[in-house]
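Omission of a single protein chain aside, the complex is shown with its protein chains in their original locations.
Chain naming follows the written order as A, B and C, and within any one chain the residues start at number 1.
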Amino acid sequence: MNGWILAAAVILAGGVGATVWGVATGPLRRRVVAQNLCTAFACPALLLLSQGYDRPSYVDLALVLALLGPVGTLVFARLLADELADDPPSAWGLTYAAAAVGALVVPAVCVAAGPSRAMAKLLFVGVLLIGGNVVASRALSGGFPEARHG
Amino acid sequence: MSRRFRLWLVAVGGAGLAALFTAAALDLPAFGGDHHPYGDRAVHASLSRHTANVIASVNFDQRAFDTLGEMTILFAAVIGCGALLRQTRDEHRATPEPQEVARPVRRYALLVLPVALLTGLYVIAHGQLSPGGGFQGGVVAATSLHLLYLGADYRALERVRPVALYETGDAVATSAYVVTGLAALIGGSAFLANTLLPYGTFNTLSSGGTVPLLNAAVGMEVACAVVVLLARFLDQAVEIEEGNGT
Amino acid sequence: MGVLPYLVAGWVFLTGCYGLATSRNLIHAVGCLSVCQAGTYVLLLAVGYRHDATAPVFSDLKPGSRPVVDPLVQALTLTDVVVGATVTALLLALVVQISKRHGTVDPDELSELRG
């Protein structure tokens, strides 16, 4: 009955479900990548849910996640720099795939919102989301080159 | 108590709890039911006091005394951390060497810091209108400051974070909450009763009587508390070392 | 669907308890405790849910136009999420202190030290 919520459910089951699997198994380097991708998939899902429930105020959630999700990844990249230094995780293919999901969802909800202040906010969230995830991936793949205890 | 025995104890206790819980869950009103008498009354009370966010109204008006209790726990946790993680006599401080950070990461951190700080303040300020409030916004604002540690280095963070100031801020915010409550007593009604200020126009920043004041006090307390807590942990993890030097 | 949320809440709580009891590292135990807390949040919010309702936040909604869920349980949960995080910090401070005093964070080794 509501395509937005259906799309959100698909992203949750596919994208976020995959990241839960990725973070639960495998070596450390795979887990940090999965943690980063979790934000990248959850944020578009929140935008879709906000549109699906017809509640513009839910966009605040996506805004906070787009800001703090990459910060969480930076925490891991910084404090695990020692462990990750030998074999830096780089998953640019997956990062760009997640960014593409964001880049698809944001224009769609923008069109549905129409030109207004709400649309400006949605675009802002989109820029933060994609920029944040690309930078977080960069941080994981050797963003803290000389790992010291500082 | 041996490991095996403990495992048995957990298994028996867990199985009992699981059985009782399942029996209780089957007897609960079905998920998504329509019978919420307290919720409906809370919504009604909040609307009659011109507070758009009913959850903020419950927290800072209808159950403001309960929130005072929560604030006290928070305050006590901060004091406890301070006592546990203080620098002891046989420890000394070593200045950590600055960490090299790749340039895009550093730029991102410095760019996002003000945005995140503003978002935190926005979330606090709009607490009585849209989703948000002092508890959430305080955490966001305090976390954003630590981008300086993540993206630049620890000494940059120390410069913007005089811990004593934040400790004072924490105490001042807690007292502000109590004083707002006492002011209602002077006005001739109950402690923390929302009778002091006019309720204002529905869905504007100044609506809801004392709700915005209490909300701001909680926001300040949570932000200061989180900064102080993280400062203690960062001190321990980064600066303080044991023994007579390494 | 009728009882699934309650059962998930119970499952999350019990797994957390199991991890707490079998943990070999106190930091891991603190993490398990926050899993237990998550179970209680799920239970509370599931009790307050109402089908086809929306959040009782009227900044972008005309009061009375749509049914709303129970705000009371949300207020309880919301404060506890933040206060729970500071209590987690307090527990971690205790763990750090234990590791300073005894040089280990394994609960089994700790009880051997005492006995």
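Here, a contact is a pair of C-beta atoms (placed from the backbone, for glycine too) under 8 Å apart; a residue touches a chain by one contact, two chains touch by 3 or more.
Keep in mind that, in the parts below, contacts and distances are computed from a predicted model.
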Worksheet, complete the sentence: By UniProt, of "ABC transporter substrate-binding protein", "NADH-quinone oxidoreductase subunit H", "Hydrogenase" or "MrpA C-terminal/MbhD domain-containing protein", the chain left out is "MrpA C-terminal/MbhD domain-containing protein"
Response to the item:
Among the displayed chains, the hidden one touches A, B, C
Discussion item. Just to verify: which one of A:Leu61, A:Ala118 or A:Ala139 makes contact with the chain not shown?
Written reply: A:Leu61
Worksheet entry | Selected from B:Ala25, B:Val140, B:Ala184 or B:Leu214 as touching the chain missing from the view | B:Val140
Worksheet, complete the sentence: Against the hidden chain, chain C presents residues 1, 4-5, 8, 11-12, 15-16, 18-19, 23-25, 27-28, 30-32, 34-35, 38-39, 41-42, 45-46, 48-49, 51-55, 57, 68-69, 74-75, 77-78, 81-82, 84-85, 88-89, 92, 95-96, 99-100, 103-105
Fill in: For chain A, the residues touching the chain missing from this view
1-2, 5-6, 8-9, 12-13, 16-17, 19-20, 23-24, 28, 31-32, 34-35, 38-39, 42, 45-46, 49, 53, 55, 57-58, 60-61, 64-65, 68-69, 71-72, 75-76, 79-80, 83, 149
Fill in: Those residues of chain B which, in the complete complex, touch the missing chain
53, 55-56, 123, 131-133, 135-137, 139-140, 143, 146, 226, 229-230, 233-234, 236-237, 242-243, 246
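Methods note: only the chains that are shown with their structure count from here on.
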Worksheet entry | Where chain B and chain C are represented by their mean Cα positions, the distance between them in whole Å | 15
Worksheet, complete the sentence: Whole-Å distance, C-alpha centre of chain A to that of chain C, is 24
Discussion item. At least two partner chains per residue is the criterion; list those residues in chain B.
Written reply: 130-131, 136
Item to complete: Check each residue of chain A and list the ones that touch at least two other chains.
Response: 57-58
Item to complete: Going by the contact rule at the top, pick out the chain C residues touching chain B in the complex.
Response: 1-7, 10, 14, 17-18, 21-22, 46-51, 55-60, 63, 67-75, 78-83, 85-87, 89-90, 92-94, 96-97, 100, 108, 111
Worksheet, complete the sentence: chain C partner, complex, touching residues on chain A are 53, 55-58
Response to the item:
chain A partner, complex, touching residues on chain B are 96-102, 104-105, 108-109, 112, 115-116, 119, 123, 130-132, 136, 140, 143-144, 146-147, 149-151, 153-154, 238
